[in-house]
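Have a look at this one.
For this depiction, one protein chain was excluded, whereas all remaining protein chains were kept in their positions.
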Amino acid sequence: MTTDNFVHEINVTWGDCDPAQIAYTARLPYFALDAINAWWEAHFDGDGWFQLQIDRNIGTPFVNLSMDFRSPVTPRHKLMCETYPTRLGNKSITFGMKARQNGVLCFEGSFTCVFTIADVFKSQSAPEELARVIKPLVRADLA
Amino acid sequence: MTTDNFVHEINVTWGDCDPAQIAYTARLPYFALDAINAWWEAHFDGDGWFQLQIDRNIGTPFVNLSMDFRSPVTPRHKLMCETYPTRLGNKSITFGMKARQNGVLCFEGSFTCVFTIADVFKSQSAPEELARVIKPLVRADLA
Amino acid sequence: MTTDNFVHEINVTWGDCDPAQIAYTARLPYFALDAINAWWEAHFDGDGWFQLQIDRNIGTPFVNLSMDFRSPVTPRHKLMCETYPTRLGNKSITFGMKARQNGVLCFEGSFTCVFTIADVFKSQSAPEELARVIKPLVRADLA
Partner (left out) sequence: MTTDNFVHEINVTWGDCDPAQIAYTARLPYFALDAINAWWEAHFDGDGWFQLQIDRNIGTPFVNLSMDFRSPVTPRHKLMCETYPTRLGNKSITFGMKARQNGVLCFEGSFTCVFTIADVFKSQSAPEELARVIKPLVRADLA
């Protein structure tokens, strides 16, 4: 089944690679978070974590991440990070991701964030201004 | 129960922090990998991933990582990363980690690597020169 | 005077920023090197440092960088890195850069690299396959 989820493209380069000539493992969570930030930007008028925090006083700190590395990431192809929410809870949101190069699955992962009132770093329910946009995008079938 | 596992100390600084004044989430897998590399250095005569790869032709690429974030990491205290193998399989090794600041658990995680013949990027059984050192250190009780 | 130099766009995000809510200083040389790598990609059929090194056996290690920081870099606007060679010497190349956000100069810099035979890390004259492309692009007036 093909999906039409959001895909964030990353240009992997020399500086991302280690002496094994593949992207250093610790770069991959960075790429994943870049993709999740880009997902926010794409669905909220350009607002990523920076604008959510500063302009809307909403934080979404991570409480868990889990990643499986399937195939090395290299500078030979763009890294296409398919990114989608798999669950919107009362106080949390979970994202799924499948990152591919040239059609080959490189890594997949699950990432859970909670909603906070940013300036007091206190948990809150999913703000309505976010929830109404997120709900129709949830891909429970991919959880 | 107290343990006497290996602990790697990290000096968290300004440059690790994001505008929420805590370490940026994507820095935490970096810290975790620094601690695992330091574990190799501490138990194999200073040989970390670089020397394992170049001098011993042994790679240990990651196939999975999973982390739970319990409390924010800040520059206020050193980050003490308690690091230990929890399982040595025929072809893989799993590390556990508990990272604390001032006695407070900040994150914990599990990290699985496979053994490869580095120059051909081919899977291999745990090399005997590594296995004999690792076996007595395995903390199955912490898996 | 307007120029039609190569411009590399960078999406500055939350994770690039420090607690002062601006991009951490040490991220700026990273951005600059990303722009220079992108310059190579744009002018050599997609070949950046990775492909130059692995496929063409050409290295271009840096011997100097100098940057002036004029205005903070933030996630509010794309960072547009105008990048151009200012000098092609017998054994070296110097790049200039002006990085702007929303028309405001954020930093400018000069970056000098030497040419090497990559697999022996030995200095060489500018390879002809590179020199013939670079020469007409040199902006000595911007040095």
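Which chain is which? They are A, B and C, in the order written, and residues in each are numbered from 1.
In this text, a contact is a pair of C-beta atoms (placed from the backbone, for glycine too) under 8 Å apart; a residue touches a chain by one contact, two chains touch by 3 or more.
Computed from a predicted model, the values in this text were never measured in an experiment.
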item: Hidden partner chain, residues of subunit A it touches; value: 14-15, 17-21, 24-26
item: Sites on subunit B contacted by the missing partner chain, in the whole complex; value: 11, 13-15, 17, 21, 30, 33-34, 37-38, 48-51, 53-54, 74-75
item: Touching residues (missing chain, whole complex) on subunit C; value: 19-20, 25-26, 29-30, 33, 50, 53-54, 59, 61-69, 72, 118, 121
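The rule is simple: only the chains that are shown with their structure count from here on.
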item: Magnitude of the superposing rotation for subunit A and subunit B (Cα, nearest 5°); value: 180
item: Centroid-based (C-alpha) most distant chain relative to subunit B; value: C
item: Same vs different contact residues, subunit A with subunit C, by half of numbers used; value: same
item: Nearest-to-centre chain - CA centroid comparison; value: A
item: Whole-Å separation of chain centres (CA-atom averages), subunit B against subunit C; value: 34
item: Residue numbers of subunit B (touch at least two other chains); value: 19-20, 25-26
